[in-house]
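Excluded from the complex is one protein chain; the other protein chains are retained at their positions.
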Amino acid sequence: MINRHRLETLSEPVLEWVIRLCGISAIIFVFGIFFFVFREGADFLFRGLDLVEFFTSPEWYPTSVSHKRYGVLALIAGTASVTVLAMVIAVPFGLGAAIFVSEFCGPKLKETFKIIIELLAAIPSVVWGFIGLTIMNEMIIDLFNAPIGLTVLNGGIILALMSVPIIVSIGEDALKAVPDSYREAAEALGASRWQVIYRVLLPAAKNGLLAAVLLGVARAIGETMAVLMATGHAVKIPHSLLDSVRTLTATIAAELGEAPVHSDHYQVLFIIGVLLFSITFAVNLTADLVVKGIRQK
Amino acid sequence: MRDDDKKIEISNLRVTYGEKEALKGISLDVYENEILSIIGPAQSGKTTLLKVINRTIDLVPDAKVQGTAKVDGENVRDVKSVYQLRRKIGMVFPLPVGLPLSIYDNVAFAPRAAGIRNRKDLDAIVEHCLQQAALWDEVKDRLDSLGTRLSGGQQQRLTIARALSHQPEILCLDEFSIAVDPVTTMRIEDVLKELRSQVTIILVTNLVQQARRLADRTAFLLNGELIEIDINEVIFSDSPANQMTYDYVSGTFG
Partner (left out) sequence: MTGKQETVSLFKPKLGGADTGLQKELATGNESFFTTTPFDRKKRLTEIVAKSVLLLMTLLMVIPLILIVCYLLYKAFPVLSLDFLFTNPTRGMRAGGIWAALLGTMYLVVISLLVSAPIGVLAAIYLSEYAGDNWLTRIINLAVVNLAGVPSIVHALFGVGAFVLFARMGRSILAASLTLAIMTLPVIIAATNEALRAVPMAFREACWNVGATRWQTIRSIVLPNSISGILTGIILQVSRAAGETAPIMFTGAVFYKAISEGDPFAYGLFDQCMALSMHLFTISTQVPGVPEAVPYGTAVVLLGTVLLVNMLAIVLRMYLRSRKKW
């Protein structure tokens, strides 16, 4: 019994420092990610990459023998097309479901739906990709008589299903945050439930719902395996929903394994990583600022 | 009066929460082994005063303290160990808080935090404190059940037992009777009367009659200012120094 108490009192400052260190670890990691990804690509970024061509040329021929070209416009178009389609599907469904779960459900039903949504969010992206590759692929070929089902449509639907849980859960939080007194006041004035939602709740929860959508967008842009497997491998700007595309994320996943370490190709993939990091960082930051906006009001 | 046995000296104490001024520069002394009651309507800074004395004000974000508060002649801001300071002061707040531990562990919590591990010592402390708080007879057969499951009045006495468990020299009670029935209130008041020989008691209350029954001296706080402090015979007489005190005490306002 060599005074356990004494030992504890002495070790507490040490412990507090460890806790503080862990507390700021998230900051360290975010900077670390940016630093290490940037570091791997920095050499080529400052030495040889033509940034104008990088952003404006749709020609992505990183392994061409005669004339290597590194234009990511087609890849950006691929990401954009799939993301936009996913949002067109997921935003109405996600917000609709959020409103339903938050305003029309009894507590039991609400709990059930929330559990299902949680499970939906837990499905690994590679399983989604597999579903796109098999089930959705066949369905699209049958329905549209298309030569191949691995298309923008396929990827968009898969991404929509993946983003919906985020939109629902964050959207529901935003609706829940509207004080009950608003609802009661509106109902006391004789408004129907739908009028309450349309005229009171939606305007009041506007920012939170916007944040929900933004986080859904961030998820869709950053998703890798599902789009890698479900959108085919065609580096081109899509002209219809039934065109195959390739996204920024899928390109990294598909080519990093084959690019020789520290080659130009390898470094360009890291530069794409920096680009992706910056895009999602900006979207997340905006979402955060939007949410903070409500709190200050 | 009795200058040499001042237990707490507060001089020119100002506390602000952001923009809001909770205490506007008050000065008062508390003597050893007296019961000082502090009366005043809500929002007059009574609770803030207690938080300054045991420095839990540090844990309130954006609170700013100016002026000095001394306990046993030592400025609370310069004490070596804030934990030792807090152990010297027992605190009971308006809403009873039974910790989600057994009744035994609730009372043994503070002694353990102070390093007492011996089971026999702990048993003695627990029994003594529960008896002091007039709770022992009701709970002695179920010391292992949860403190949070006791009734409100029992929890408040448990809180008092816990406040006594670290053998404080000063006991501060902040409107302890708010969540307690009148019978329990009377029992706790009896407990306080017995304790006055051992500890210094600061009794913050919104019940004027309670202050009159229990206290040796009474201070009247209003909107963060000290209106008057004097022995009970003066405060509750027909002619206290300040007309507002008379109005408040006689029930004209407040």
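Read from first to last, the chains carry the letters A and B; within each, the first residue is number 1.
Here is the rule we use: contacts are C-beta pairs under 8 Å (C-beta built on N, C-alpha and C of every residue); 3 or more make two chains touch, one makes a residue touch a chain.
These numbers were taken from a predicted model, which means no experiment stands behind them.
Shown as candidates are B:I8, B:L36, B:L49 or B:M91; the residue that touches the absent chain is B:M91. Touch with the chain omitted from the figure is made, among A:A74, A:A174 or A:L215, by A:L215. Only one residue in the set A:N154, A:T231 or A:T249 touches the chain that does not appear here, and it is A:T249. Within the set B:I38, B:A163 or B:V191, the residue that contacts the chain not displayed is B:A163. For chain B, the residues touching the absent chain in the complete assembly are 54, 56, 59, 61-62, 83-87, 90-91, 93, 95, 97-101, 109-110, 113-114, 145-146, 148-151, 159, 162-163, 165-166.
Listed by residue number, the positions of chain A touching the unshown chain are 8-9, 12, 15-16, 18-20, 22-27, 29-30, 32-33, 36-37, 39-40, 92-93, 96-97, 99-101, 104, 113, 115-120, 122-127, 129-131, 133-135, 161, 164, 168, 192-195, 197, 215, 218-219, 221-225, 229, 249, 252-253, 256-257, 261, 269-270, 273, 276-277, 280-281, 283-285, 287-288.
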